[in-house]
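Note that one protein chain is taken out, while the other chains of the complex remain in position.
Entry: subunit A
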Amino acid sequence: MPTTTTPTPAPTTAAAPARRRDPRAAVWVPAALVVLVASVVGSVMVGAADLGAADVGRTLVTHLGLGGLLGVEPLPALQDATIWELRMPRVLTAAAVGAGLAVCGVVMQALTRNPLADPYLLGLSSGASFGAVLVLGAGVALLLPLAAFVGALAALAAALLLARAMGVMTPTRIVLAGLAVSQLAAAATSFVVFWSAQGDAYRDILSWLMGSVARSTWTSVAIAGVAVLVVGGLLASTGSVLDAFTFGDTAAAGLGLDVQRTRWVLLVGVALLTGALVSVSGAIGFVGLTLPHAVRMLTGARHRLLLPLAGLFGASFLVWADTIARTVFAPRELPVGIVTAAIGAPVFAVLLWRGKAV
């Protein structure tokens, strides 16, 4: 007889803990994580210089200081720099930005109960763009992330103050206030571009306005990564709170939520995260709008699974979108925002057409 030292599984589910995980989560979340890791490694391999997964692994091991320990020789300097200084920061920034935008999109759509809501709803992207073109036009590109972040927060503050001034902060008022601030900031941006931009500055500005991760550095990874892990992680844990808003503010209040305070806190969280993302990548469109709808078709409307899955798939999506942006017309590059719009808009149209998304 075989000696079974391994504990046999509990005979019935009666002994299982009451707080059992959603069985779908046990499948989808690991699957989405695997897809993301594969996407990151795969995307680093793709490009003008021919690199394999082994090369990516060697570079990682080397830079993590494990080369001696594992007996791995570093790659030649050029290949190593291609992976470590060019592609890794770019791919990781894309992943962080994609994850953050998708999570913010879910939160905004739930909070405003508006299927057209996205992270830029409160004028964040327009405000960031205005901040960015001010410094780009002035030729001080170093200050760009800071200027964009400040611009985003200023737009948020203006939108929220305007929404407050209209009375109680209802979803409709938030949307309207965001629209007003957006339009004003967009007009100011156009004015600056029209007035001052010439030659290369013009292309820089346009590339930034469309959204691009081409200039990502490890600093970009740090900014976007920390923002996503901290703020994005917190937002992704608000599934039950967002669920409570399913039938609107009154229902949420009836379920024991402080509706105004909750909305305020979540909007500020979305603004901080989106501001940080926009500061490194510009305003990449359609990730925050389309990804939530697409993932919702997998998970249903409940948010506990939707939030993390949207984040993970958003990350993979933007990694591949950026891979397309830098390879399709190589050596010329597109701003990744063009690719996300080219994919996102038709997908959104299909979701609408199938009548399931909204």
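One rule holds in what follows: contacts are C-beta pairs under 8 Å (C-beta built on N, C-alpha and C of every residue); 3 or more make two chains touch, one makes a residue touch a chain; residues count from 1.
In this text, contacts and distances are computed from a predicted model.
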"Cytochrome b561", "Ketosynthase chain-length factor", "Iron complex transport system ATP-binding protein" or "Urease accessory protein UreF" - which is the UniProt name of the missing chain: "Iron complex transport system ATP-binding protein"
Selected from A:L36, A:V97, A:L134 or A:V241 as touching the chain missing from the view: A:V241
Candidates A:P30, A:G57, A:P74 or A:G300 - the one touching the absent chain: A:G300
Listed residues A:Q79, A:N114, A:T217 or A:T327, member touching the removed chain: A:N114
Residues of subunit A in contact with the chain not shown: 13, 16, 18-22, 25, 109, 113-115, 237-241, 243-244, 246-248, 250-251, 253-258, 296, 300-302, 304, 356, 358
